[in-house]
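Removed: one protein chain of the complex. Kept in place: all other protein chains.
Let's look at chain A:
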Amino acid sequence: MIGAFPMTVTSVRAPRHGLGVSAAPRKRLSHRKALTIFIGPFLLLYLLFYVIPIGYAIYQSFLTVERVGTFGPATTVFGGFTQYIAVFQASDFWASVLRVLAFGAVQVPVMLGLALLFALLLDSPLLKGKKFFRLAFFAPYAVPGVIAAIMWGFLYSPSLSPFSAVTQNIPFLGADLVLWSIANIVTWVYVGYNMLIIYSALLAIPTEIYEAARIDGASNWAIAWQIKIPLVTPALILTAVFSIIGTLQLLAEPQTLRSFSTAINSTFTPNLAVYTTASVPNYSLAAAFSVVLALSTFVLSFVFLKVTQRRAFA
């Protein structure tokens, strides 16, 4: 694929004389036109489906419904911070936030630790059949969260699981364990994906560095700890940020597992709380939840990027 490019390059470079020399003023204009064509579509869609919805959610979150008496006509009026006061008093919502934070504090390090371990093993001379392992570990990424939750729902089930000897004794879908059963599903889906990102970063390290280290007598362990891991830290930060964002968004897996487990209530995760509140329908409160959630996600991932003090994003 990449080998084909130099040929393209030479054919394009064949110079044709006389053109473009006197075209300087027109070039400026065509530059600006080209920029509009290149950037315009994305910015327009971004404005319509990112910026405006956020603005609208903020607007909606400042509204409140008022009624005259119990059965009087409902009118929507400006309510100031009414909804936000309700958000801060919604103990269900905060319980769900704490739940996903606990989930993330355990699941993200475990997942990324495994992904790093597998990537280092794939990059080491210890393994045979690397291509097979790479594909086998990555395959679950092709399984959507809903489908993964359905599959694992059956596998966890005390009666339908192929491992019913285990699942009859350990209540994977009970109130105590169900959060960690979901963590297992998310880990199962995403370890291989994160492994590949880290592995790609490992492959980009020039081999000369290792050779120099070997000449200095460094062991494989030392090379992994002191050279490889520091050099793939930007990739680790990138995967960590996306995992944190993913954790706070958790919805498909718990919502799907509700048909297997009674331990998952309608406000199990923040997004489930948003969905449930919107179904009431109480759009203003749901919008306020969304705003708080988006803001906390943004702040959390931003702070994480700042604290790690590396520039995962150029």
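Here is the rule we use: a residue touches a chain if its C-beta (ideal position, glycine included) is under 8 Å from a C-beta of that chain, and two chains touch if they have at least 3 such contacts; residues count from 1.
By our rule, contacts and distances are computed from a predicted model.
Of "ChsH2 C-terminal OB-fold domain-containing protein", "Transketolase", "Cell shape-determining protein MreC" or "Multiple sugar transport system permease protein", only "Multiple sugar transport system permease protein" is the UniProt protein name of the chain excluded from the display. Checked against the hidden chain, the listed residues A:Leu127, A:Ala175 or A:Ile209 yield one contact partner: A:Leu127.
Looking at A:Val143, A:Leu177, A:Ala213 or A:Ala263, the residue that reaches the missing chain in the full complex is A:Val143. Only one of the listed residues, A:Val87, A:Leu179, A:Leu238 or A:Ile264, touches the absent chain: A:Leu238. For chain A, the residues in touch with the chain missing from this view are 1-2, 5, 8-9, 12-16, 19-20, 27, 30-31, 33-35, 37-39, 41-43, 45-46, 48-50, 52-54, 56-57, 60, 114, 117-118, 121, 124-128, 130-131, 133-148, 150-155, 159-162, 188, 191-192, 196-198, 200-201, 203-204, 207, 220, 232, 234-235, 238-239, 241, 245, 248-249, 251-252, 255-256, 258-259, 271, 274-275, 278, 283, 286-287, 290-291, 293-294, 297-298, 301-302, 311-314.
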